[in-house]
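Removed: one protein chain of the complex. Kept in place: all other protein chains.
Note that the chains take the letters A, B and C in the order they are written out, and that residue 1 is the start of every chain.
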Amino acid sequence: MFLAAIIGVAVTMLLILIRALLGPSAYDRILALNLFGTKTVLFVSVLGFLNGRPEFLDLGLVYALINFTGTIAVLKFMQYGDLGWDEASKDKPDV
Amino acid sequence: MREHTVLRVVVKLLIAPILIFALYVQFHGDYSPGGGFQAGVIFAAAIILYALIFGLAEARRAVPPGVLRVIGALGVLLYAGTGVYAMLSGGNFLDYDYLAHDAVHGQHYGLLLVEFGVGLTVSSVITSVFYVFAGRGRRREQS
Amino acid sequence: MRYLLGLIVGLAALWLLLSGHYSPLFYAFGTGSCLLTAWICWRMRIVDNETVPLHLLAHAPVYIAWLGWEIAKSNGDVARRILSPGRSISPTMTTRRVGPATDLGRTIYANSVTLTPGTVTVGLRDGLAEVHALTDANARDIEEGDMDRRVQAFERRGGVRDDHSHDGG
């Protein structure tokens, strides 16, 4: 029964991947990649149960975290072209 | 991106749990997948998240680059020191069996110490790399 | 100070849940980890009522249960629209003045709206939320503001000082 869930997640990941390849805008691709990340979390969790090793959940959590950080970083870079940018302190000289 | 209400509130909420999770991965490396490298990356991710939202200058104030350099060096020293201590106690480099009176405890402490060294170095080096890269954006070159 | 203590207690609870190893060595690691984390958060100046929303804890279950039910309902609705042949959507954008005055309350509102399938908050500035809805009916729900009132009540009932205000519903 875990296998059915895994297949479902895998099919979803495939569909999302098609959207990521089709685009058309960069935001479609980022949306697809972000979703692909959360599906990976599910995939890893269910896989851990399938193999009888629930410690895989830690990996899932790490993936969720890196996925979120990555999405925010990409968005910030697209918007400002600069990862360290801060509007509130733009007048202050850089340290 | 401090003016972005939702992002700011959520990131503030998440930083503490992420840090504690990083430390959990650090110290439970021999029981579950993980260890020093992953823990270092997660720890650095929390600081990077902070820097993305509150800006590089603010992150450098909270976690100064000078301190990071020292911690990175300390990590390597801890790693090498564990190895050399094992050599002095009569084993090979990083031969954990010689760290304590019996081999099982030696393995345990050796692994913890070496992983801790790896974690220290990885987290501080990744954060330093981020500081350097983030400081070279498009905006800064224009102004 | 209250928030720092709350943060440390919360972190300790989280550590105990995550760890699963209860020996003196791991208690020592846990204590050190909690203190280190709290110290870094203190240095980052993020220890306040947004990071440690103590005042919301008591009433969170009621709100979460209600939100879960809302999400379940709209999930079914949107899933049907995706599967039905032909065009069954009528994308609409609308704005609504957000009731909660604090940033935390506004964030809870914006994220609740986004979490519910069929509506996404695309902008939140100066207490005005801009919402993209999948159908006209979804947009009407936002304009009526049931969720807004729920968040307001959630925040107010959790609030300690302000209990003489009238009920928004």
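The rule is simple: a contact is a pair of C-beta atoms (placed from the backbone, for glycine too) under 8 Å apart; a residue touches a chain by one contact, two chains touch by 3 or more.
In this section, contacts and distances are computed from a predicted model.
> Determine which name in "Cytochrome c oxidase subunit 3", "Dihydroxyacetone kinase subunit L", "Sodium:proton antiporter" or "Protocatechuate 3,4-dioxygenase" the UniProt entry assigns to the undisplayed chain of the complex.
"Sodium:proton antiporter"
> Would you list the chains present here that the left-out chain is in contact with?
Spelled out, the missing chain touches these shown chains: A, B, C.
> Which of C:Ala38, C:Leu104, C:Leu134 or C:Met147 sits in contact with the chain that's absent?
C:Leu134
> In the complete complex, the non-displayed chain touches which residues of chain B?
Interface with the chain not displayed, on the chain B side: 4, 6-7, 10, 13-14, 17.
> Determine and list the chain C residues touching the chain excluded from the picture.
14, 17-18, 20, 71-72, 75, 78-79, 82-83, 89-95, 110-112, 114-125, 128, 130, 132, 134, 136, 139, 143
> Even though one chain is hidden, which residues of chain A still touch it in the full complex?
1-2, 4-5, 7-9, 11-16, 18-19, 25, 27-28, 30-32, 34-35, 38-39, 41-42, 45-46, 49, 54, 57-58, 60-61, 64-65, 68, 71-72, 75, 78-79
Rule of thumb we're sticking to: only the chains that are shown with their structure count from here on.
> Treating touching as the only link between chains, describe the layout with one word: line, ring, star, complete or other.
Contact map by chain: line.
> Express in whole angstrom the distance between the two chain centres, defined as the mean CA positions of chain A and chain B.
The separation of the two C-alpha centroids amounts to 22 Å.
> Please work out the Cα centroid separation of chain B and chain C, and write it as a whole number of Å.
30
> Show the residues in chain B shared as contacts by 2 or more other chains, in ascending order.
Where chain B meets two or more other chains at a single residue, that happens at 21, 31, 54.
> Which residues of chain A are in contact with two or more other chains?
Touching at least two other chains: none.
> Taking the complex as given, what residues does chain C use to touch chain B?
Within the complex, chain C touches chain B at residues 7, 10-11, 14-15, 18-19, 21, 26, 29, 33-34, 36-38, 40-41, 43-46, 50-51, 53, 103-104, 106-107, 110-111, 121, 124-125.
> Can you list the chain A residues touching chain B in their complex?
55-56, 58-59, 61-62, 65-66, 68-69, 72-73, 76, 80-89, 92, 94-95
> Name, in rising order, each residue of chain B that touches chain C in their complex.
5-6, 8-10, 12-13, 15-17, 19-21, 23-24, 27-28, 31, 50, 54, 62-63
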